[in-house]
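With one protein chain held back, the other chains of the complex are shown just where they sit.
Here is chain A:
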Amino acid sequence: MTKEENNGAAEELQIQSKKALKKQQKEAEKAAKKADKQAKLAAEQQTTSEEDFAKDRYGQPAMVQSQQKPDRVLVRIQDLTPEKADQLVWVRARIHTSRAKGKQCFLVLRHQQFNVQALVAVGDRASKQMVKFAANINKESIVDVEGVVRKVDQKIESCTQQDVELHIEKIFVISLAEPRLPLQLEDAVRPDGAGDEEGRATVNQDTRLDNRVIDLRTTTSQAVFRLQSGICHLFRDTLIKKGFVEIQTPKIISAASEGGANVFTVSYFKTSAYLAQSPQLYKQMCICADFEKVFCIGPVFRAEDSNTHRHLTEFVGLDIEMAFNYHYHEVVDQIADTMVQIFKGLRDNFTTEIETVNKQYPSEPFKFLEPTLRLEYKEGVAMLREAGIEMGDEEDLSTPNEKLLGRLVKEKYDTDFYILDKYPLAVRPFYTMPDPSNAKYSNSYDMFMRGEEILSGAQRIHDPDLLTERAIHHNIDLEKIKAYIDSFRYGAPPHAGGGIGLERVTMLYLGLHNVRQTSMFPRDPKRLTP
């Protein structure tokens, strides 16, 4: 036993001495490394102090204050294709990402939705210092780059320009970004849920909206707002082709146009005024003034204190009003066709944008019928009853029922867009024309996209006496709407119309879940900036 113990002690001693030896060795190594490093640093300093042969090829030039008008042509990143191979080009772009690797530095340059891989490598064109400079430019800075376009053997999967890369020869910083970004662009385009698994971050809505300028740079935002611009353009284009006249209506008004509740009051010199809730009255006045078919695109204000996914306090209204000959379905058909033309235009001209948005927010492609399916309110109620919902004939659709009806219609007709016609008179505003055959119903309609209402419209009463009667029925103070009723006293053509919310249409077309994603700088009860 003692022997063993002795042995053990000896062994321990040996181990200890071994350990000590190792430690010593390590320390020696460390010291050597340190010396080495210092030597290197000194050498580097020497070279720096020596001379940098590429000194003129990089740097941060004076702020562009419009000093000169060079003839330099800047090529857009989306135009960097294999046809441009081996050409020397100038490009202006943002630094999307940068990755230094020894004597090389890989950059991804981005312009709008497009990006390309670029490379700075130590060689006869670039010095060590230049590579270091390129690697240290903060992300999101704007740079001017001169380089040669080269074809690549292997496709670059992470960039939109997959077949070429740019070999940088000169790089100048035009505008430097701060080193710390409030949100990372990669995080902002990550699909919901994908971040959770890999432990990566996603950016929440409020952070996005607080830093909207950066959030809008993401490919998804770029696509969303390009598509929204497309909707506006298609709307205008289609209606002008149909013979409509675009009008501008005042947004500061003296009386509340719709109902009177939910209106913003603004001080107006010695008195107060309201922000327009809809251009309704002015549209109708234009009809009475024989413009026949009018539309307008402009902001609409609603002081509704509702924080839902689809309400904003300020949004863009696309409004249509049209005189018809004998039946308000003439107007319904025109509006529905306008929507169908918009959907077709988006489907045909915005494929890449839709795909880009789908990458982050997957959704089924938008389906529609031409001509648009028109169901009657009664039918909708019957479909809901068949599905087990209990509701009265003259009851308005609740939001869940609206969604359910959308699903039922989609199931049967496979369309995401349909019209529900002939609403009960009781649930519509006082100026809605009653149905001639059944006093309980009215000549009014809603249009739905993916089961959510986007447009609400009706044949308006154009007869002052009937209008007065209906207003009294609704207990509306006649004095307050005198101007409205009077505008029909000098002969008014029968007319109908409706208004669409641009943000909602964009949201529902893309299958997004929050209207704030499709409003560039959204306004809601809790947000007034930016």
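Of note:
Here is the rule we use: a contact is a pair of C-beta atoms (placed from the backbone, for glycine too) under 8 Å apart; a residue touches a chain by one contact, two chains touch by 3 or more; residues count from 1.
Methods note: contacts and distances are computed from a predicted model.
Hidden from the displayed complex is a chain whose UniProt protein name, among "Signal peptidase complex catalytic subunit SEC11", "Bacterial surface antigen (D15) domain-containing protein", "Trafficking protein particle complex subunit" or "Aminoacyl tRNA synthase complex-interacting multifunctional protein 2", is "Aminoacyl tRNA synthase complex-interacting multifunctional protein 2". Only one residue from A:Asp52, A:Asp210 or A:Glu379 touches the chain missing from this view: A:Glu379.
Which of A:Lys170, A:Lys293 or A:Lys422 touches the hidden chain is settled by the complete complex: it is A:Lys422. Which of A:Thr271, A:Asn325, A:Ser437 or A:Thr529 touches the hidden chain is settled by the complete complex: it is A:Ser437. Note that of A:Lys101, A:Arg200 or A:Lys412, the residue touching the chain absent from this view is A:Lys412. Touch with the hidden chain on the side of chain A covers residues 343-344, 347, 366-371, 373-376, 378-379, 381-383, 385-387, 408, 411-415, 422, 437.
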